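Excluded from the complex is one protein chain; the other protein chains are retained at their positions.
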Amino acid sequence: MAYARYIYIWAALIVLTAITVTTASLNFGRAGILVVLAIAAIKSTLVLLYFMHLSSEKRLLLKLLVPIAICTLAIFIGLTFTDVMYR
Amino acid sequence: MASHAEAAHHVEGPWYLDNGKRPGIRGFITSTNHKRIGILYLVAVLSFFTVAVILGVLMRIQMLSPDSKFLSGQMYNSIFTLHGIIMVFLVVIPGIPTIFGNFFLPILIGGEDMAFPRLNLFSWYLYMLGAFVVLGSILFAKGAVDTGWTFYVPYSLHTTVDVPLAVFGVFLLGMSSILTGLNIVTTTHMLRAPGMTFFRMPLSVWGLYSTAWVQVLATPVIGITMVLILLERIFGIGVFDPSKGGDPLLYQHLFWIYSHPAVYIMILPAMGIISDLFPVFSRKNIFGYKTIAFSSLAIASVGSLVWGHHMYVSGQSDTASIVFSLLTFLVAIPSAIKVFNWVATMYKGSVKVDPPFLYALGFIALFSIGGLTGLVLGALSTDVHTHDTYFVVGHFHYIIFGGMGFGLFAALHYWFPKMFGKTYNYKTATVAFIVLFVGFNLFYMTLLILGWAGMPRRYYSYLPQFTDLQVIATVGSWIMVAGLGLMFGNLLHALFRGKKAEADPWGGSTLEWQIPSPPHFENFETPPVITHGPYVFPRKADTGKTKKKE
Partner (left out) sequence: MENRDHGVGARVGMWLFLLSEILLFGGLFLLYSVYRAKHPGDFHAASMELSRFDGTLNTAILLTSSLTAVAAVFSLQELNKPKRTIFFLGATIAFGLAFLVVKAFEWTAKFEHGLYPNAAVLMKRPPGEILYFGLYFTMTGLHALHVIIGMTVLSVILAFVVRGKATQERSAALENAGLYWHLVDVIWIFLFPLFYLIS
């Protein structure tokens, strides 16, 4: 069926959701947030690459946009933490 | 894409005569043509600039004596707030990208319009709506906003004046800016003429392009910050309220995360235009094209990392202050590189100081002074002394008014013949420049001195020992405003009574000088094919010999 690859991605997303809910019940302590964020990042990457067609995108500019946004955000949050963490 | 109906209606001749589907003003405010939209912005921006100048004049009259009753404290607070909001959000941030970016970007890259013409018009509608909301907030019964254009919490959360309307207006203006930036990035990537590689684009395009990235990435943060003020005031969500565990300093972080890059939105397009002017008026290729292009990108990126230098004395951690101070010193480097390259362009060139170049030289002088005072503010120890004094006010007026402002005036004088097909009086323009320059320095240099002597900003009164300098500053401001009046008067006169301008009055080498003055509805009869860089001097037209291809 033509829609097969999309259904596979959707299934992967559902499985990852189940995993992330389960890991939340386990106690990873401080690392917990990193685990759930990592899984969220994987899910988002799947949506970006396959539902939003970035994997078949020819223009380099479009592939770079989300990494640019994430980097920008990471820097904003990071530099803010140099204040908040060291008061 | 430009609407087919509009294209079918167009007539040969100047762009402003083409009425599309509707005649007159209605034709203008419903047109998606980039040149008309540029003019819509020109009229709007200069009108709001006039309002804000008047507010500034009122402030300076108040400061003529320490016990002046001209304005009450409350009125003074509202006036400096509105002066700031109008200047920052209605004039200086949108100014060059919306006026000259819209009018000239497509022409400079050999295209016919922006990537999204209808979105472009919508940006103007958002801008006007935001402007009316902000100005409208003055009239509401609860009173004009008095928080300073920075809307710091906790005051902005508790003051009874109409903060919500003002911040909503700023939100709308932010949306307009994002859409403009998005349009500029897409246009630059997608609509360059054949042969126009990135490194054959004029540096004014590089300026607009780097700016547009900042517009898209940084402006949303002020958007959400304004929304948060609304939510705090209306619902009390608590994120900035210490009684609920909130941190007022996080407001300052969020605010300056945008508002510092905003000053690069202000200056980068101006620097780009200056980069276009130096080759033309030195009859020589720009020194270090790629360096200037990359420095624009460097300023845009590193400049987004320095916002904490507005917060050294706010209670921010020492660690953060040190990091931000270091980054602030780093961002001065690409700016300085530009100044060296511009000056180096003049070396062994054939310099002609026509009015546009006069303003460009003024830009160099004033921007350099402003930049140097920025180092005083960027260094932690000296900032403790100068923070929130007139030294800061002097600094940013040198940079913004002396930099962006003079850049805008230079662009106006450079492109006026092209846009309107009329010539203005060069002698009057020169006199206006001199009056403006003298008044400007008399005014703002005095502010720097006053600030160093301890005069705080945003005060409606002061200690008697500052009186003499305050009077000198006010007189300087009057001379400055007289210069502005003469300058604009000269151009307005030329608009209606000026002699017809030729296609290429300055001997330029970028694409806009190869089309008629004023341009027709369609920019190019045949799409240009580019085979060399933007600043090839001496030109074939000058020497008659074949020039080297780059």
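By letter and in written order, the chains are A and B; residue numbering begins at 1 in each of them.
Note that in this section a contact is a pair of C-beta atoms (placed from the backbone, for glycine too) under 8 Å apart; a residue touches a chain by one contact, two chains touch by 3 or more.
Here the structure is a predicted model, which means the values were calculated and not measured.
Chemist: Just name the one of B:Ile54, B:Leu139 or B:Ile237 that touches the chain not displayed here.
Modeler: Per the contact definition at the top, the residue touching the missing chain is B:Ile237.
Chemist: Can you list, in ascending order, the subunit A residues touching the missing chain?
Modeler: Residues touching the hidden chain, for subunit A, are 2-3, 6-7, 9-10, 13-14, 17, 20-21, 23-30, 32-33, 36-37, 39-40, 43-44, 47-48, 50-53, 58-59, 61-62, 65-66, 68-70, 72-73, 76-77, 80-81, 84-85.
Chemist: Just the residue numbers, please: which parts of subunit B touch the chain that's not shown?
Modeler: 115-116, 119, 178, 181-183, 185-186, 189-191, 216-221, 223-225, 227-228, 231, 235-239, 244-247, 250, 253-254, 257
Here is the rule we go by: only the chains that are shown with their structure count from here on.
Chemist: Distance between subunit A and subunit B based on Cα centroids, please, to the nearest Å.
Modeler: Roughly 37 Å separates the two chain centres.
Chemist: Using the touch definition up top, name the residues of subunit A that touch subunit B in the complex.
Modeler: Those in contact with subunit B are residues 61, 68-69, 72, 75-76, 79-80, 82-87.
Chemist: In their complex, what parts of subunit B are in touch with subunit A?
Modeler: Of all residues in subunit B, those touching subunit A are 189, 217, 221, 247, 249-250, 253, 257, 304-305, 307-308, 311, 315-320, 323-324.
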